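What you see is the complex with one protein chain gone and the rest in place.
For chain A:
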Amino acid sequence: MVDPTLRTDRSPWHWLLVIPIVVPLIPILFNSIPPDLFGFPRFYWLQLAYIVLGVSVTTLVYQVTKRRG
């Protein structure tokens, strides 16, 4: 058991969280009709896919920074 007074939230893994914050805010990546997927223009399917990106990164960061013990 770690001494509670010495705990911190610091971890280099947290820098990964920047990816799902920055990527969805770059319109040049998604502001286009082709290629479409199941009839969805890129604008719509790619931004929905960013949800998967967000979930994957936060889940990864949560798992690797989880406190043990």
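Definition applied: a residue touches a chain if its C-beta (ideal position, glycine included) is under 8 Å from a C-beta of that chain, and two chains touch if they have at least 3 such contacts; residues count from 1.
Everything below uses one rule, namely that contacts and distances are computed from a predicted model.
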TODO: Assign the chain not included in the display its UniProt protein name, restricting the answer to "Sorbitol/mannitol transport system substrate-binding protein", "Electron transfer flavoprotein subunit beta", "SSS family solute:Na+ symporter" or "NADH-quinone oxidoreductase subunit K".
DONE: "SSS family solute:Na+ symporter"
Open item on the list: By the contact criterion defined above, which parts of chain A meet the unshown chain? Give residue numbers in ascending order.
Closed with: 4-5, 7-9, 14, 17-21, 24-25, 27, 31-33, 36, 38-41, 43-44, 47-48, 50-51, 53-55, 57-59, 61-62, 65-67
